[in-house]
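One protein chain omitted, others in place.
This part shows chain A:
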Amino acid sequence: MQPILSVRDLIVEVDTGSAVHRVLDGVSLDLYPGKTLGVVGESGCGKSMTALATMGLLPDRFRIAGGSIRLGDEELTTVKPNRLRQLRGNTISMIFQEPMTSLNPLLTVERQIAEVVELHQGKSATEAREIALETLRAVQIPSPEERLAAYPHELSGGMRQRVMIAIALACRPKVIIADEPTTALDVTVQAQIFGLLRDLQCNTDTAIMLITHDLGAVADMADEVAVFYAGKSIETGPVADILDHPAHPYTRGLMSCTPRLRLGAAARLPEAGTLGEIPGMVPPLGRFPKACRFAPRCPLADTRCTTEAPLPVAVGPNQSALCWHAKEEVYV
């Protein structure tokens, strides 16, 4: 199967005025129609930057310095700004992290959804209104007719995120990038939103890139996973493989940091009460180690790790990790 979105060796740099730093250093990802790719990692590891670079929405002073982003047959890194605008919101759309602030407070829900449809599909106001209504129904907003006339401040957080999803869905895009879509919402709403995204995906064959720091969400939603650390994608593979036998020490560390509910006999096991942690901190931008970026925090690190940058190692049929020790069956 051909990927609908393919990112290869993407490099994004930021010019801080005094120096140029690499925020993303050779990131590669593939997104397939009807599938969900979970992108996980700590804050500042480059997840959102990958999304913004793909959308062509990098903030000021950030720029793509190398690599390629292909959407279908088009190369997004060199495409003309006008063409990119035609694709944004139409073929590829994005759901942002903060539903509270991501909607324009002065425009009605109808306007904010209908606008996209009018822009990309050349619909009249009446037709766009119908589509807006239909999309609100699709995202299961209660009494959608009334919500059309509502302003964002009249809606709850969960409803606002549904409106955001409706905006992203309105033109039936091939790719949706969801950047931590549930971080600001409470757990029950989170489950609803994920359920909704899954249903919509079943019906439309949309590819979803789900950016999150929540491994639970990944286990729930994703087909494939990419783990990010310090601007690099350090491990990729099918979700079951990575969650069952993570190969990169960082992924293993992340897994051990995830709290688990243990009941019955499991609760009496000696390790049941402890939650793992990865010692140290992510190095700040511009002070990444030259070789393996995880080496200073890695329990398996040796001299090679601090002198030679690791290459991707295939650890399974579709799983690969960026680590010299990826094949060692050592658990941390």
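Keep in mind that, in the parts below, contacts are C-beta pairs under 8 Å (C-beta built on N, C-alpha and C of every residue); 3 or more make two chains touch, one makes a residue touch a chain; residues count from 1.
The rule is simple: contacts and distances are computed from a predicted model.
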item: Protein that the absent chain corresponds to, by UniProt name, given "cytochrome-c oxidase", "Sporulation protein", "ABC transporter permease" or "Heme exporter protein D"; value: "ABC transporter permease"
item: Which of A:L31, A:I69, A:V116 or A:I234 contacts the chain that the document leaves out; value: A:V116
item: Chain not shown: contacting residue from A:G38, A:G67 or A:G89; value: A:G89
item: Options A:L148, A:I165 or A:V239, residue touching the unrepresented chain; value: A:L148
item: Option touching the unshown chain, where A:T16, A:T101, A:S124 or A:T258 are the choices; value: A:T101
item: Missing-chain contacts mapped onto chain A; value: 55, 57, 85-90, 93-94, 96, 98, 101-107, 115-116, 119-120, 143, 145-146, 148-151, 153-154, 164, 167
